[in-house]
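Before I ask anything, let me first share the structure, which is written out below as structure tokens.
Only one protein chain is missing from this complex, and each of the others stays in its spot.
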Amino acid sequence: MSVVLPGESVPAQHVNLKLGPGLQYSSGTEEVPRVLATRAGTLEHSANRSKWWVESNARRYVPASQEFVVGQVTGRQGEGWRVDIGSAHNASLDGLAFEGASRRNRPNLKVGSLIYARVSLAHKDMEPELECFDAQTRKAEGFGELKGGFVVRCSLKMSRNLLDPSHFLLPLLGSRFPLDAAVGMNGRVWISSKEPKHTIAAARSIEAADPDGGGMDQVAVKKFLNALDL
Amino acid sequence: MAETKTDNLKAQIFQRLHPRIYLERFIAENVRPDEREFDDWRDLSVIVGSVSTADGSALVRLGKTTIVCGVKAEIAEPELDRPEEGFLVPNLDLPALCSPKFKPGPPSEEAQVLSDRLNDALIASDVLPLSSLCIQPGKSVWVLYVDATCINYDGNAFDAALIAMVAALKNATIPKATFKEDTGRTLCSRTRTPLSLARLPSAYSFGIFNSTHILADPTSFEEPLLDTTLSVVLDEDGELVSASQVGVAGEDALPTCIARAKQRHQTLGGGKIYLS
Partner (left out) sequence: MAPRADGRSVSEMRSLTGIFERLDRVDGSASFGFGETKALASVSGPIEVRLAVEQPSKATFEVTLRPLSGIPGTESKSLSASLRSVLAPSLILTRNPRTLVQLVFQSLTPSHSTHSPFYPSLVASFINASTLALLSVGSVPMSGVVCAVAVARIRSSDLNTSQPAPTLTLVLDPTEDESLASEGGGCFAFIFASDPADAGTGVVAKLVWTDWKAAKGTFDEGELSRATQLAKVGAERVREKMKDSVRSLDGSSDTSTTLKAEDNQKEAMEVEEDVDDAKMEI
């Protein structure tokens, strides 16, 4: 594990090399192109050294294909909607990109509605597109409009942490009170619980555990939750 | 005849649509679009004293780039923390008439950047000691407005404007002035004296294209395509006053430009451009 700065070359070599975020091949004319870091962070690789990436935190979301996002509808556009997912451009969500949707039967989203969706198209020259069904099964699988609840903003690293099944926070919160959550890779987490104080406790815990903020660990968050009247 | 005309038109369209590739094709043939070689300069002409309403003036042509500069002297009170120093206020205007690049309205960013660089070149390198503009310490000093206007813009306005400003300052005369303590007024006599310039700088700018080719005296077509621009300012004896580089370049780029600037300075006859 080592810290790299942009422009440094990385000793990544493998017959089936896959480069993740923060790395790119050098544009030079060498026979074997070198691998260069494009952002500052910790250099990581998979166990067999075939996948390399730079781990770092960010706040601004840049859409990537097949990532899950929480978005907010900002307007109608033809047959679909424009959705704010925190990136530079608004994403578009087609009216038919829902499970079982047809011309007759389309979900009724309004400006301000929250949705949980999958990025189906992310290309630098085009605006991102969203879909609210699973790519294989074409079933909703939890995607679609998020009714009620509350959206917490956090850093991108925090949302990745929350999606990691081994991360402590969501199980810990779930052990204290019933909670629905939808975690977007775009640094937005939707939470919904019966009581407002539970929603507030969950929101504060996510903010506190965010490495971009307090960066509290499990012990500290437990202590913090114990201090609350839940 | 008709064929050459359409060929010309085709070349013009190509130039507008793919300026970079257009320039690359020329560079590959070791020549630039205006038939110059890489380190060739455009013709320079300096005419002084043509604006009779100014206290000093100059008209400079560098190829098609044309700049007029006038010096106007006024009397003002000095600043409290610098009672013995006058003011030298250089300004370059790039009006909409000089190039389609510029829009009418308040000074563009480019004009502001150039004005600041010119201010730097004139004041920081002490061309005209500000103390020589003092009439009565703490009471009355000269303000010299050095206003340059670009009439036709074809790149490298910095070199042309600096030459125009220095030539205009060299051409300028100011009345002999005395401060009357009893009335608190400054009186000017009819006899005029030239300014005492400490040095006569001239600028030589270069651009680097595709990180390898150093182009001297870039035109307005070449300028936006350059990755790096370098400017060398020499005094009348060909000694270095300032050297600047903006953009990535190898270690030998700046020394190469300095050598070429000195060579050009020699060709122009040293500080003789200001002797007309």
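A and B label the chains in the order they appear, each numbered from 1.
By our rule, a residue touches a chain if its C-beta (ideal position, glycine included) is under 8 Å from a C-beta of that chain, and two chains touch if they have at least 3 such contacts.
Bear in mind that the values here come from a model prediction, so they are computed numbers and not experimental data.
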item: Absent-chain contact - pick from A:6, A:100, A:142 or A:171; value: A:6
item: Given B:37, B:77 or B:239, the one touching the chain that is not displayed; value: B:239
item: Absent chain, residues of chain A that touch it; value: 3, 5-9, 11, 22, 24, 26-30, 34, 36, 38-42, 55-62, 87-89, 124-125, 156-157, 161, 167-168, 197, 200-201, 204, 208-209, 211-220, 223-224, 227-228
item: Contact footprint on chain B, counting only the chain that is left out; value: 81-82, 109, 112-113, 115-117, 119-120, 124-126, 227, 233, 235, 237, 239-251, 254-255, 258
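Note that only the chains that are shown with their structure count from here on.
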item: Mean-CA-position distance for chain B and chain A (Å); value: 53
